[in-house]
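Of the protein chains in this complex, one is absent; all others appear in place.
Chain lettering (A, B, C, D and E) follows the sequence in which the chains are written, and residue indices restart at 1 in each chain.
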Amino acid sequence: MKLTHLDKNNRAKMVDVSNKQDSIRVAKASGTIKMSQEAYETINANQAKKGPVLQTAVIAAIMGAKKTGDLIPMCHPLMLSSIDCDIAKLDNLPGFRLEVTAKLIGKTGVEMEALMGVSIGLLTIYDMIKAIDKSMIISDIKLISKQGGKSGNYTAM
Amino acid sequence: MKLTHLDKNNRAKMVDVSNKQDSIRVAKASGTIKMSQEAYETINANQAKKGPVLQTAVIAAIMGAKKTGDLIPMCHPLMLSSIDCDIAKLDNLPGFRLEVTAKLIGKTGVEMEALMGVSIGLLTIYDMIKAIDKSMIISDIKLISKQGGKSGNYTAM
Amino acid sequence: MKLTHLDKNNRAKMVDVSNKQDSIRVAKASGTIKMSQEAYETINANQAKKGPVLQTAVIAAIMGAKKTGDLIPMCHPLMLSSIDCDIAKLDNLPGFRLEVTAKLIGKTGVEMEALMGVSIGLLTIYDMIKAIDKSMIISDIKLISKQGGKSGNYTAM
Amino acid sequence: MKLTHLDKNNRAKMVDVSNKQDSIRVAKASGTIKMSQEAYETINANQAKKGPVLQTAVIAAIMGAKKTGDLIPMCHPLMLSSIDCDIAKLDNLPGFRLEVTAKLIGKTGVEMEALMGVSIGLLTIYDMIKAIDKSMIISDIKLISKQGGKSGNYTAM
Amino acid sequence: MKLTHLDKNNRAKMVDVSNKQDSIRVAKASGTIKMSQEAYETINANQAKKGPVLQTAVIAAIMGAKKTGDLIPMCHPLMLSSIDCDIAKLDNLPGFRLEVTAKLIGKTGVEMEALMGVSIGLLTIYDMIKAIDKSMIISDIKLISKQGGKSGNYTAM
Partner (left out) sequence: MKLTHLDKNNRAKMVDVSNKQDSIRVAKASGTIKMSQEAYETINANQAKKGPVLQTAVIAAIMGAKKTGDLIPMCHPLMLSSIDCDIAKLDNLPGFRLEVTAKLIGKTGVEMEALMGVSIGLLTIYDMIKAIDKSMIISDIKLISKQGGKSGNYTAM
């Protein structure tokens, strides 16, 4: 029986990486959350009702990065070998910048894992402090750099 | 044996909502993804290598919203009664705006679910098209409005 | 800013059940797996290499039914109040028939949960015994009956 | 202290594959869903209430295949390197045939992943169209072929 | 077709709670982890290589409690309305005691959720500090008290 293929334009697939070489892959992504002065000070004074905001956000970012293959439909499941986070206080925004670095020795890049970590971490900050400020805005989620893989290195301008 | 409590400032908790009333909760959130003209046109021509981008993003947004309680550490697990998405083409960005509306009859708001749907949906667009453009930027993720609950209604200015 | 809606035909959504009444919902589904005589006898003699086949299948069916909302994109997350399985030996097939009954007091039916339980249970039988027979066939997965909800009762003919 | 082992026949285990060689593994599985003429036409006209049926099914099949190790108790967790789906329209059934091909470079076969993708994809079709037809039947879920591994190649007759 | 039931003794099931009344359910559980003096001091000095141990354990306990229905085969999926943790320093053990309180308004008790939170939290402490001490022992995981439900209140002696 011959299959009547769906139109190629309408068929989702997880791209075949079987023949790619294992190599070290590193991706760094970042994003920001802007908030009211009151919310910002509450976090820095470590007095949010739900608990310590930034530590919780870092843990959520790491756990979220590990779940990327579950959440992004066409992402390959991966075994990250390292996830590292940094948070910068941005007094002038005011708000925070979260940066996540993911590493893997494997066949596909880890850009999505780094971006997922940033997104989940920033959403966690939103959740922990939303009783004080509902108008927070998450922005500027982007890839900072990647190394490894056939497409080579990349650094955001 | 008496417990030596952790300092109240350093103890995370899932806030007690046992005594809150069930009511209809609605939250609407949105966010944007900015990309190159080439990436934008590839999506609109429905010719991305991994499959149909916008439909995949909508499905990922809905499935991601359902996983909010797994991903955000202090979020209550919820049984959403409705999730609805819209995507707007923004020719001038160029890029797309994703809007997610979540509903629940329950004791807690669904802001995080709507924001999670937006984030996962936009990340899915990034994933499906990143072979063409790695410099895409996800921005302006925010709550548009919420109804229901003790804190009342909210509309972003 | 006005949204340019995706064509209604191309937009997935989780249907709004907010205004539906809570009622008792019951759904019963079943399916079969056909196998070689040798595979059938190995299961009945409880001598499969991976362990006790039918008990493992029942447990997998129950755990799988609980994950329906994670697996079927537009399914509502539900809190099942009961899951019950039966397995019939079908000497003439030869093979087994798995029947799963799911219950809920809620706003949506539990047909998918019962069907998911049947599917995961039968796949588990396949997995446990595939070293002996790779040509097993899973068939006849269907809804046997449902009660409750606006659309009323249903019994398969 | 000596362990009183459970009877070998009653102890489930995840079989040890530590000493197996990594090799390319490919598995292809398929299955069908039979439905009423009305349901069939609704899908082909892309007018189902929950959204585009076939695309949603393909995405669910891919995401479901990735979760096989979570759902089937004795399956090894795997890192699939490719998942590809095809759907055939079967006017005479009427209904659809879903075929899923999974690939991996690893120590165990990917038959279960292909079969899981087929099952979840077909259940998703059921879910998206069940408001029109509750009597749909999922059948003929089977392995079409596999390559790689110690047990060699297999093709269904 | 009549089903040949599995022997009642060999059939797992998720017990039917459909007819139980919703009521407030509270369960409190606790457990301890005993470790070397060096490991104990490293945690209290907040100098573990993987990060802040006790806060991470509390977050893991809360997230783990929410996943009880996924992990314990016959547990009902639940929507916890509150999870609260305390950690006591036990200088004489030396080690820590973790106490988790879970609440729900629903049809089943939350003992397993409290016990799961304790287990996952203590395992997280083990993980964060195992580079220093592999001989840590987790003990005395038990239910402290429960309120609500047909079987009434319970307090451990």
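Here, contacts are C-beta pairs under 8 Å (C-beta built on N, C-alpha and C of every residue); 3 or more make two chains touch, one makes a residue touch a chain.
Bear in mind the structure is a predicted one, so any value in this text is a computation, not a measurement.
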Missing chain: touched chains present in the view: A, C, D, E
Which residue of C:Ser23, C:Ser36, C:Gln55 or C:Gln147 touches the chain not shown here: C:Gln55
Option from A:Ile33, A:Ile59, A:Met112 or A:Leu143 whose C-beta touches the chain left out: A:Ile59
Residues belonging to chain A that touch the chain removed from view: 24, 54-55, 58-59, 62-63, 66-67, 78-89, 97, 99, 103-105
Touch residues of chain E, complete complex, unshown partner: 9-15, 31, 46-47, 49-52, 56, 59-60, 63-64, 67, 70-75, 111-112, 115-116, 119-120, 123-124, 126-128, 130-131, 134-143, 146, 151, 154, 156-157
Positions on chain C where the hidden chain makes contact: 51-52, 55-56, 58-60, 63
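Keep this in mind: only the chains that are shown with their structure count from here on.
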Chains contacting each of chain A and chain B, listed by label: D, E
Minimum number of chain-to-chain contact steps, chain A to chain D: 1
Chain at maximum distance from chain A, centres defined as averaged CA atoms: C
Of all other chains, the one whose Cα centre sits farthest from chain E: D
Rotation, 0 to 180 degrees and nearest 5, that superposes chain B on copy chain D via CA atoms: 180
A-E compared against C-D, more contacting pairs: C-D
Distance between chain centroids, defined by C-alpha means - chain C, chain D (Å): 14
Rounded Å distance between chain B and chain E, as computed from the means of their C-alpha atoms: 29
Between chain D and chain E, centroid-to-centroid distance (C-alpha), Å: 34
Residues of chain B engaged with two or more neighbouring chains: 10-15, 51-52, 55-56, 58-60, 63, 67, 70, 73-74, 78-79
Category of the chain touch graph - line, ring, star, complete, other: other
Chain pairs in mutual contact under the definition given at the outset: A-B, A-D, A-E, B-C, B-D, B-E, C-D, C-E
